[in-house]
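With one protein chain withheld, the remaining protein chains of the complex are depicted in position.
As written, the chains take the letters A and B, and residue 1 is the first residue of each chain.
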Amino acid sequence: MAEDSAASADKKESMPEPPPQPEVTPGEEFKENVRDFVDKVRKRREAMTLVGWASIATFCGAYALALVRFFFPRVLFEPPNVFKAGYPAEYTVGAVDTNYQKSQRVWIVREPEGFYALLAKCTHLGCTPVWKEAENKFKCPCHGSGFTKEGINYEGPAPRPLERLKIAVADDGQIQIDKSIKFRQEKGDWEKPGALLKA
Amino acid sequence: MDTDALKKEITKGQLWRSVMRHDVEDNPRTRVLKVMSNVFLHLHPVRIPRFGLYLKHTWCMGGLTFFLFLVLTVTGTLLMFYYHPTKEVAYADIKYLEFDVPFGMLLRNMHRWSAHAMIISVWLHMYRVFMTGSYKPPREFNWVVGVLLLTLTMLLSFTGYLLTDDQLGFWAVTVGTNMARATPLLGHEGPFAELTGASPYNDIRFAMLGGSVVAGNALLRAYIWHCIALPLIVAMFIAVHFWRVRKDGGISAPQ
Partner (left out) sequence: MDQFWLIISKPDNVPIVLMLLLVGFFTWLALSEARKFDKARAEGKTVKEAAYGDEADYPERVTVWPFLVREEFLAAIAMTIFLFIWSMALDAPLEEMANPNVTPNPSKAPWYFLGLQEILVYFDPWIAGVILPNVIVVGLMVIPYIDPNPKGSGYYTFRERPLAITIFLFGFLILWVLLTAIGTFTRGPGWIWFWPWQYWDTHAVVAETNVDFSDLFFGISSGSFTGSLIGFAVIAIWFPLIMALPLIFRKGRELASEMGIVRYLVFGNLLAFMLALPLKMFLRIFLHVKYIWVTPWFNV
């Protein structure tokens, strides 16, 4: 019963009244023309449907691409990873420079053979160690890890040496440190160019 | 290439059958099943009065209101990715959205204009429902839910106004919330304020703004109401509203 009413509803909705039948019996040629016409209409409808869905798909695709692009900001409001740390001549041989500890969390060490930069972040749980001049070591206040001047862990829970950062001389002759590039001793990185700035 | 054969091949496969639980060919039976076996479509009944199709009868305003709510949810969620509700950066974030975020301007515009369009469509929906007498028994309760949704829509738009943290939003919200000062008993400038001891620091406006002036707390509160609390409440009432449309006999039509 329900299906019947649905079926008849459909008939009324989508079918226009059939055209009045011609009085004379149609010839073969007429029938052929009608068939051609119906075929043409059917093909045109299919093409239009395709165009319709294709435009919707195109729109959705373009929107999806825009959406992906949206998630990649063009400008970042982050502090830069690269900073300049004065001229090499300003450093004393054998000393650990802690001037950039507060602003950049970096120590710069001047040894006879050159410069290297240590990230002031304990490899245990990320506290900031302190440079103890008298004891010639970095001491972490959180859990007591100790590191040599070179950054090698030798006491306490720290599992690995401190990380060194990329160090180079900028165009203007100043020392330039890039915190985004790290060198890890246990991976043998300290031998790579950039870990040490030869004097 | 024979597309019909390909279609048939795909729709016969297990993957297709696992998603679509009905035959593809169009017949009265699949027309029913398509609606009944689809979680989104089954918001609808299987059959509706022919009147429900006529634009001159429904104006399509209820459906458009819901569609705009969806658009606002999507665009709003995207805007949240680049917005911090703090006095320090809120305004800068809007500028950033407008001038630098890829498609940010378009997104912000669309959120704003959809919001205005939703206010209009929700008013017109109420207008239509009144003019066709569709609030009459058994649909009284759904009319009440609808009035609540209309009020909530305006509150949603109002809370969004402040978030840009510009002069327009700031003063619109200042003017709007200053009304609350005058609430009898509960506002510090309203009648009988001395009786209840209402002051700028304990009255109803204070509770709305989280302070005595429109500042950082008000911004955060507006943000939370706008993005979380009100949308949840509205979504809940929408569910009730739609459910009751069906339970109360579907869209109204001449009997």
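Operating definition for what follows: a residue touches a chain if its C-beta (ideal position, glycine included) is under 8 Å from a C-beta of that chain, and two chains touch if they have at least 3 such contacts.
The structure presented is a predicted model; accordingly, all values stated were derived computationally and were not measured.
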item	value
Of B:L6, B:V24 or B:L53, the one touching the omitted chain in the full complex	B:L53
Positions on subunit B contacted by the hidden chain, ascending	26, 28, 31-32, 34-35, 41, 44-53, 56-57, 59-60, 63-64, 67-68, 71, 91, 94-95, 98, 105-106, 108-114, 116-117, 119-120, 123-124, 126-128, 130-137, 139-140, 143-144, 147-148, 150-151, 154, 157-158, 161, 164-172, 174-176, 178-184, 187, 189-192, 213-214, 252-255
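Here is the rule we go by: only the chains that are shown with their structure count from here on.
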item	value
Averaged-CA centre spacing for the pair subunit B and subunit A, given as whole angstrom	33
Parts of subunit B lying in touch with subunit A, wherever the complex brings them together	28-29, 31-32, 47, 50, 78, 81-82, 96, 100-104, 107
Contact footprint of subunit B on subunit A as seen in their complex	2-7, 9-10, 66-67, 69-75
